[in-house]
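FYI, not all chains are in this one, though none of them got moved.
First chain written, first letter: the chains are A and B, and each begins at residue 1.
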Amino acid sequence: MADVSLDLLTEWLRRFQSLVADNRVYLTELDSAIGDADHGANMDRGMAAVVAKLQEAPPTAVDDLFKRAGMTLVSTVGGASGPLYGTFFLRLGTSLGAESSVTAEALGAGLRAGLEGVLQRGKAEAGDKTMYDALAPALDAFDGVAAGGGTAAQAAHAAFEAAVAGRDATEPLVARKGRASYLGERSAGHLDPGATSTALLFQALDETLAGSAAAE
Amino acid sequence: MKKLINTPDGVLADSLAGYAAAHPEVRVDPENRIVYRATPKEAGKVAVLSGGGSGHEPLHGGYVGLGMLDAAVAGEVFTSPTPDQVQEATKTVDTGAGVLHIVKNYTGDVMNFDMASELAAAESGVQVETVVVADDVAVQDSLYTAGRRGVGTTVLLEKIVGAAAEEGRDLASVAALAHRVNEAGRSMGMALTSCTVPAAGKPTFDLPDDQMEIGIGIHGEPGRHRQALAPASDIAQLLVEPILADLDFTGAPVIAMLNGMGGSPLIELYLMYGEVAKLLEAAGVTVARPLVGNYITSLDMAGCSLTLLRADDEILRLWDAPVVTPGLRWGA
């Protein structure tokens, strides 16, 4: 079972950036319904900055890749998504070593460290209608496949499917965190923008790893 | 989208450039998007800093100056500034007496300011106290939610706390006053139209010609409910009642702000204040200091909000103290 290389992980972030750019208007529309109409602009600004940073100087190791991505998000996004996605990647980077590749298990553990960071910052619980509702099931699915001996690609695919299901499950929820919570009952009937961008994150990972060495 | 702008992404930078050109009495750091006083405060006095997403002008940049803020940190439209920006401003304004952060209660603002004070304390040893303004009675407050939004009370608090800092009080005392003001302030807002976020390019929500939104914040988020357009006297009731139901405003001098959301002209704001004043008088509330105008806006939204602050002699004295900022000015 091949490890996931630094190149592939870099490609993951690039692909996430391009999915975010493609969905900028859609994410902002979702945020218009129950927030302040900026989630697309925020994520796009942040990921464009991440890709630019990586262009300037290629990452030296997997920890460097994610720490720099996280720091760039923290310092360019603002809003709720900046600290949350930023902390997510910072913790992921910190949990990894200065390696040139990671195993599926190590990646899973790193992602979970990221999730812990999100929880620490945002204090969301399951069902609060936030990105947590896509992130948590995605990681559970990832770990399940990885623990059962699946490849990173298989784990990523399962994570993507779980993130999508988690995203879709936010629709009927009444928000209890973030701006959508101000709407009370009126927040029900809309997808959470952050859960939707989180599903894109796992779509990017799935697409990156599918058919790669990590799928073997 | 009809706006006096060049490009949606350039709005903030271009507007700050114009602000700098219009106000030599402030200094703008264009890279970090920070507005400072041109003449910094004397050493040894507590510095007062605020910031948040843009689109609420004159808040916060318009309140930088003698008797109010030392710095305002501007995020993108409706997006909290980043920890780096806040930390940079914090380090710059500290004169050794510490810095008060005035943060409006939004998840993003609170998280970014938290990260900034962690950084400031760790890296430069600046002492930071934070007040999180949470005064919007349209939002139910509970342990399990993000809590009330910070809206109109922010303006009054920046003025009052700024005056206290100018007097040379220490950080603990300034912060205590800030918390006291926050607890004494309540706001309620409504919209006739949605605003349009430049980067989104179209109105955040659709509002039919015969409807209005009640309980809106300052970010174009829809309100608590929608109802048929009504006369100003009914709208005044929709603003006054939930505020008075939330806190007793009788038996104390009250500061009342009738605030425009950016797209409503002064002739309407005064008219609304007249309706509000009648209701307050009938409810036995004594307005000691009225303030009518565009002070904390939501881009081009038409609508208004009401803020009441239960004051006392000390707060009134600080309110009356000289203030020299582009957005609020008297006594000097």
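By definition in this document, contacts are C-beta pairs under 8 Å (C-beta built on N, C-alpha and C of every residue); 3 or more make two chains touch, one makes a residue touch a chain.
It should be emphasised that the depicted structure is a prediction, and the values quoted were computed from it without experimental measurement.
Each kind of chain appears once in the view, while the complete assembly in this file is A x2, B x2.
Methods note: only the chains that are shown with their structure count from here on.
The distance from the centre of chain A to the centre of chain B, each centre being the mean of the chain's C-alpha atoms, comes to 33 Å.
By the touch criterion given at the top, residues 28, 32-38, 40-42, 45, 74-84, 121-122, 176-179, 181-184, 186 of chain A touch chain B in their complex.
Looking at the complex, you find that chain B touches chain A at residues 53, 75-84, 106-108, 111-112, 115, 136, 138-140, 144-146, 149, 197, 199-200, 204-205, 217, 219-222, 224-225.
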